[in-house]
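Excluded from the complex is one protein chain; the other protein chains are retained at their positions.
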Amino acid sequence: MDKYTDKPAEECGVFGIFSKDRKEVSSLIYLGIHSLQHRGQEGSGICVCNEGQFDIYKGSSLVDNIFDEERLKSLKGNRGIGHDSTDGSSQHANIQPLLIKSSRGSLALAQNGKLVNSKQLRLFLEKNGSIFHSTLDTEVIAHLIARSPHDKIEDALNDSLNQVKGAYSLVVLTEDKLIGVRDAHGFRPLVIGKLGGDYILASESCALDIIGAELIRDVNPGEMIIINEEGFTSKRYKPEVKSEFCVFEYIYLARPDSIIHGNNVHLIRMEMGRQLARECDNLDSIDIVVPVLDSGLSAAQGFAEEADKPFRFGMLKNRYVGRTFIDPVEKIRNLKVRMKLNPMQEIVRGKKIALVDDSIVRGTTSRQLVDMVRAEGAEEVHMLISSPPVTHPCYYGLDISKRSDLIAAQMSLEEIRQEIGADSLNYLSLEGLNSIMEEKENGCCYACFTGEYPIGKGHDNNSI
Amino acid sequence: MDKYTDKPAEECGVFGIFSKDRKEVSSLIYLGIHSLQHRGQEGSGICVCNEGQFDIYKGSSLVDNIFDEERLKSLKGNRGIGHDSTDGSSQHANIQPLLIKSSRGSLALAQNGKLVNSKQLRLFLEKNGSIFHSTLDTEVIAHLIARSPHDKIEDALNDSLNQVKGAYSLVVLTEDKLIGVRDAHGFRPLVIGKLGGDYILASESCALDIIGAELIRDVNPGEMIIINEEGFTSKRYKPEVKSEFCVFEYIYLARPDSIIHGNNVHLIRMEMGRQLARECDNLDSIDIVVPVLDSGLSAAQGFAEEADKPFRFGMLKNRYVGRTFIDPVEKIRNLKVRMKLNPMQEIVRGKKIALVDDSIVRGTTSRQLVDMVRAEGAEEVHMLISSPPVTHPCYYGLDISKRSDLIAAQMSLEEIRQEIGADSLNYLSLEGLNSIMEEKENGCCYACFTGEYPIGKGHDNNSI
Amino acid sequence: MDKYTDKPAEECGVFGIFSKDRKEVSSLIYLGIHSLQHRGQEGSGICVCNEGQFDIYKGSSLVDNIFDEERLKSLKGNRGIGHDSTDGSSQHANIQPLLIKSSRGSLALAQNGKLVNSKQLRLFLEKNGSIFHSTLDTEVIAHLIARSPHDKIEDALNDSLNQVKGAYSLVVLTEDKLIGVRDAHGFRPLVIGKLGGDYILASESCALDIIGAELIRDVNPGEMIIINEEGFTSKRYKPEVKSEFCVFEYIYLARPDSIIHGNNVHLIRMEMGRQLARECDNLDSIDIVVPVLDSGLSAAQGFAEEADKPFRFGMLKNRYVGRTFIDPVEKIRNLKVRMKLNPMQEIVRGKKIALVDDSIVRGTTSRQLVDMVRAEGAEEVHMLISSPPVTHPCYYGLDISKRSDLIAAQMSLEEIRQEIGADSLNYLSLEGLNSIMEEKENGCCYACFTGEYPIGKGHDNNSI
Partner (left out) sequence: MDKYTDKPAEECGVFGIFSKDRKEVSSLIYLGIHSLQHRGQEGSGICVCNEGQFDIYKGSSLVDNIFDEERLKSLKGNRGIGHDSTDGSSQHANIQPLLIKSSRGSLALAQNGKLVNSKQLRLFLEKNGSIFHSTLDTEVIAHLIARSPHDKIEDALNDSLNQVKGAYSLVVLTEDKLIGVRDAHGFRPLVIGKLGGDYILASESCALDIIGAELIRDVNPGEMIIINEEGFTSKRYKPEVKSEFCVFEYIYLARPDSIIHGNNVHLIRMEMGRQLARECDNLDSIDIVVPVLDSGLSAAQGFAEEADKPFRFGMLKNRYVGRTFIDPVEKIRNLKVRMKLNPMQEIVRGKKIALVDDSIVRGTTSRQLVDMVRAEGAEEVHMLISSPPVTHPCYYGLDISKRSDLIAAQMSLEEIRQEIGADSLNYLSLEGLNSIMEEKENGCCYACFTGEYPIGKGHDNNSI
């Protein structure tokens, strides 16, 4: 969970590059994982390969605190992978990429996603003599690769992935290749891009933009992309099944400037806001539409336009992220929210406000937002959420793992409204969400709204 | 100058608190200077006083890098001042607050602004045996205080300020008082606030908001506020003269959520955007209005509303600030701008864009912005600036010190348009700006647009 | 190799404690590995266990730079192990302790020594599907433990150690036990101590002294010590074979204040100096005996007493260790040696000096020492070495791995004398060394002097 806002956290961002033209790629990987940092702020790492020699550096902090110019210079190689992680554990072994040696040489892996059968696989592997250094699903995949009888890494990876079940977008660096795979259902995003003659894999297209690379296309569910000196080839390693792309990527996780499956995320979010307005039956009681920044910005704009109400910045954001330690004597109301957002009395005073946000997960900050706006003199505060109530945990890569944490799993709509102190509360309907997505996507996973898990829950659900 | 955007930098933010009710104020000062960090990112410091004992800590970095919980705990005292600085010098002595000892005991000072006669005063003081540890104007003021024959600090400060000429908002911490003063013309902002029974001085009201304090009012030009155990008293130490409030505070410098002289800054900026639209004669050639984030956000919204054109996020901001070191081989076009902003092809493609920003100073980033948007397929790019051309240096506290750096001092409007590659270029007229300000303000300094310096230039203009 | 002196470096120091009486042991482990830091200065780590929960922290620096009070407090547990490493690689995975999970739960290991068959074992393990995260021999041992069919950790460890061949003193932390083992030949030291009701394992007794613990005895070659809540038990896991204790521990590696097999190391070194004097045939040409600090201190004192010559501090040590970066323009002769030692003109001028050191390995600093003393006016400089010429690499844990690096493997005695510029050069004879050790030890390894390797060289000698 994000510390300051009530948002689910993606578990990871991945990036990989294989260059023919340039000598050093570590600074490009740095830019890539920096641009994907919204997918994981707790740790990051870069692994590069230089003529068969692997070098790696990882740390538990923001990308900028871990890598400086000198460090990047020391990471020599014309290919490599990088990773952003939300794993809050201070355990160094749990930061990715994972670099291992096996009978097929060195191998580095970085994964976004979550397996549902990793517990069983670990037990099986341990029973057969494997040792684990981390609690990463990625290490399970690495073990399965190492145990595969096949010589070619693609075949061994195939072997490995045929045993795992779950959500994963994975980049793998071998001594002579860079491989990217997405699970058969395509839960997590992964794109392929091009910079001059070099190929890049990344969780989101915004990581291509920053280095001036061009988006080729999304990696397909069940597809394996193999990049080497000759260019890239693709093979389908899993038969085609129904697509189950995580709809929360569109709702909150992905950067608004990313393109997923041809869709600009910001525009999709605006559309969610428009649909929310169409579904809203008390538009008359609204004077102005105020976004909860930044999460509700796009939806609020769409909402305001559809509702034909003024779009107003009734709260503004502090440019600098700060820490909230404070002498316990000096209790300041709503400090965590205040460190990010400052309400604008001149705008909200005497007004009936539609406060638009993308989602409510635990409900811990919505109350503070409503309070803050009301304290500045808002006459009414109507909370509008551009996604359905989150009622079920995610087992495919979001860190919403316990039902008891989810306010919408514990309370009725009216109870939530009272809890957060709003005058009214409207969520986007599942039908409304679906009507948008079915035009844009082959198929989405809505499990956190419905409890219908396309590939089950697995047994090992309370670990990260 | 801001490293990534072509904006002038304010030289400083100041904060002070005198508490009766609480024991420790260092974490409140931390929050205060954190919220004022947009006024100075190069260094900061906190000085506290505990029963006559002063303690100080300063550093050359962002507030969050200098102060952690342990450090704040070690700064004990129920009153204190803090400072944000843009002084890029690595010289520790140039970071404020300035803590000195003189015959009237210990004294800490923190200033926002710039004196025009500091060079003469330094020469005079040095000739009379004074030694300087820094190049700060604040140290000049401190010397003059120390040399005053008056016993009372208020009188000595009065003495000192009667000798200096320039722009200053100053907070002074003595063993038993906290004093705030604004220069006679009120170039720089300073407000007074209240938290329970405690009084606070701050450059902007956003620093009150973060700690839950209430804005009482602005300190008046030529006013001295004296805070002690009994509360606060005010005295006019300078006769009333024409107010010359820096209009650039409204245009760019102040945080949009601050209230200055009763005006919400964001609303003023929206009004500038509206006026810009009223003055614009080629509205027909515009499809959508795109703000340059964050500087042009408010004006763009006003512009779009007045022009009745769609307000669109055609570029989005990266949440995380990063560094732009990169292997020289890997030249990436417009990387500095890209680290902050990502253009949205789906929004700008095939459109005639009005790109709205608050100002152009050196003109170094406007070209990159226009280029980036055009590269994504914009049909036309019209640049709209919500302030007049900056043609003259500031001697009162902004770091625009050389005419040769100012693009509008060197080129005609048409030349600038060509230089930045826009299809058209419109600045807000001085009359337009004036028409907004004269309703809201008693009087503003427009010297950077007109070259008419209300209190002259001084001689010592090329030092910081 | 030590950066400043021409000494071989031990690869590691290990420490373990299992407490019943106290809650937290991390600060005791800190003191332990701090006192063993002469055995490894490149990295260190601490792993603790608290009711089955393991926590670990490691870093690449001196112990004091890695662990501070806060860090130690965060490492909670009443038992744990620590390690000092000379592995200069920046690879975090190569720092010990090694913490892994297998079918028998979590396991932490820390080793001092070197296996001779690790390459074969790695190949075998990789072929059978194992993956490696490091290049540590310890990881080989961990894999073999994990693959053992035995349930009890002691039996599995036994299994594992029956497959490895080499020098190792090992501490293993399981969820309920602390185990210490020495290889069958006892190449590397390991002692067991007691503090109140708690038991401790350590590479050297000096680590017991610092925490006020009592030395019980050395762990025997081929012995396994199992410590748990009930106290400690011992079992012989290997049949008795000839003891092959590394004589270089006595010559240089161990701290002089340690007790090994009942012998005070300082006194043994004095005895080596005495024997060197007895063997020396040009005592008449010596005025004073000067130790090369600190390595030659003990031997020099013994030499001086036996030779009945004045023992003089003709060079003194700088208390603070410094770095030797220096502008290349400012070449300073012998700076590396000077940073540690300063010659005393008043003492050496006009004198015939016996310069006593413990060993010459590559011969890189001896020349500088002789030069420095001569430059201060010494009339003659006689180099006396209290061990035989090092002519062969070590495969059992010292980092003298290439014959080509060893001056005595490349040159005759007379050539070395000329190379280092001494008037005469005397080594202790192997017979002389042996005559001392055979009284004190059951059996020693002299392979670096003789090339007779008691358990062979292995194949994988050039890796660390």
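Chains: A, B and C, in written order; residue numbering restarts at 1 for each.
Rule of thumb we're sticking to: a contact is a pair of C-beta atoms (placed from the backbone, for glycine too) under 8 Å apart; a residue touches a chain by one contact, two chains touch by 3 or more.
Being a predicted model, the structure only gives us computed values, none of them experimental.
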Not-displayed chain touches, in the whole complex, chains B, C
Per the whole complex, from C:216, C:339, C:411 or C:430 the residue touching the absent chain is C:339
Out of C:12, C:72 or C:384, only one touches the absent chain, namely C:72
Cross-chain touch to the chain not pictured, restricted to C:141, C:211 or C:226, is C:211
Filtering C:240, C:257 or C:438 for touch with the omitted chain leaves C:257
Sole touch to the unshown chain from C:61, C:74, C:162 or C:318: residue C:318
The missing chain sits against chain C at residues 22-24, 26-28, 31, 34-35, 37-38, 62-64, 68-69, 72-73, 206, 209-212, 255-257, 259, 264, 266-267, 294, 297-298, 301, 305, 310-311, 313, 316, 318-323, 325-327, 329-330, 332-333, 335, 338-339, 342-347
It is residues of chain B that touch the chain not shown, namely 56-58, 90-93, 98-103, 123, 126-133, 142-143, 146-147
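What we mean here is this: only the chains that are shown with their structure count from here on.
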Averaging C-alpha coordinates per chain, one finds the centres of chain A and chain B separated by a number of Å equal to 36
CA centroids of chain B and chain C: separation to the nearest Å works out as 60
For the pair chain A and chain C, the C-alpha centroid-to-centroid distance in angstrom is 48
